[in-house]
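Note that this complex is displayed minus one protein chain, with the remaining chains in position.
Moving on, here comes chain A:
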Amino acid sequence: MAHITINQYLQQINQAIENHEGSFCAELLSFKHPHVANPRLQLASPEEKCQQILEPPYDEMVAAHLCTYAVANHDFVEAYKFQTLVVSFLRAFQSHKEENALPVMSAVTLDLRIFANNAEQQLQKKGKGQPGEMLEKAAEQLMSCFRVCASDRAGIDDSKKWGMMFLSNQLFKIYFKQINKLHLCKPLIRAIDSSNLKNEYSPAQKVTYKYYVGRKAMFDSDFKTEELLSFAFDRCHRSSQKNKRMILIYLLPVKMLLFQGHMPTHQLLRKYDLIQFADVTKAVEGNLLLLNEALSKHETFFIRCGIFLILEKLKIITYRNLFKKYLLLKTHQLPLDAFLVALRMMQVEDVDIDEVQCLLANLIYMGHIKGYISHQHQKLVVSKQNPFPPLSSVS
């Protein structure tokens, strides 16, 4: 591959096209394939050669591809521009009945996104251009490919609908870079949910898909997030340590919030290099001071991952656990002062009786405590049976 001539390369593509070998054709147009290292394929103006051997529109498409990696070494912004041409040609013949276009589409759109990413970084370093501009353009291209796939009417074997999940995943990767673009995921999710191919995609694609949809659900405070992220984690291949870690980063806070009985073991955290969660896990059992310290210590990491806010929600649970642990007394009438002392011990600053009452009222309202506050007696009166219902039973 690294030594073939331009003619041989073009002949191979031509053959692949004529024999409907979609995957091989895709390889010849992908940047992951060794042919990109071949200097003989880096021509000044490949158009003529391409025209000689290939039929339109493949001639321009391959020509654009050859231009792309000729400049890729210098400049990703350039590479991106040429790759855009490749994709736009692809869209043109997508509207014809071309089977096996899907592997080509997958390879080419993947490269488009990667170039857009790199081009963004290059522009940022030079301080030029609007942030997000290149990715936005790439997203538009991918979105039109998605529409072509979604509206394909061919029979299920030849249908371009098989490309929908791959494209969605590519688009998710772009949209998730900016919080205010997340709403753009909705039409994609809707389209896939309503398609009959929903469960038939490859496991790898499904894992990626559920990971992103799970994260979106988390952002929307939708309880489905646990189910989606768990699926992704369980089905993710054992060897993809990095991916499993990424899923865990979002699955752990959700599990801690919804199923407080299921705290991650220290072993698990060590295995996936997520020790940041260790202190948080321990703190939720009732140590408010430790929780505040843990959140502040790893603030940067949690904020960057976008889970800082959801972890702060654990505070309520921690209050509940603190009160329950600290006040396992025989009496069912607990003076409010005792709670105040408990909080002061946890170094919660400037909290007074009024705030204690507010906290307790909140816990009662949320169902974490069964009882009521008596203002006259300055006491919390709890139910004799089960004053602190198990957390998993409280929504």
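We take it that a contact is a pair of C-beta atoms (placed from the backbone, for glycine too) under 8 Å apart; a residue touches a chain by one contact, two chains touch by 3 or more; residues count from 1.
Just so it is clear, contacts and distances are computed from a predicted model.
A chain of the complex is left out here; the name its UniProt entry carries, from "Phospholipid-transporting ATPase", "Aspartate aminotransferase", "SAC3 domain containing 1" or "Sedlin", is "SAC3 domain containing 1". Within the whole complex, the absent chain has one touching residue among A:Ala16, A:Val36, A:Ile247 or A:Leu359, and that is A:Leu359. Listed residues A:Gln11, A:Asn38 or A:Ser88: the one in touch with the omitted chain is A:Ser88. Residue positions on chain A in contact with the hidden chain: 44-45, 47, 56, 60, 70, 74-75, 77-78, 81, 84-85, 88-89, 92, 128, 130-131, 179-180, 219, 303-304, 306, 308-309, 312-313, 315-316, 351, 354-355, 357-362, 364-365, 372-376, 381, in rising order.
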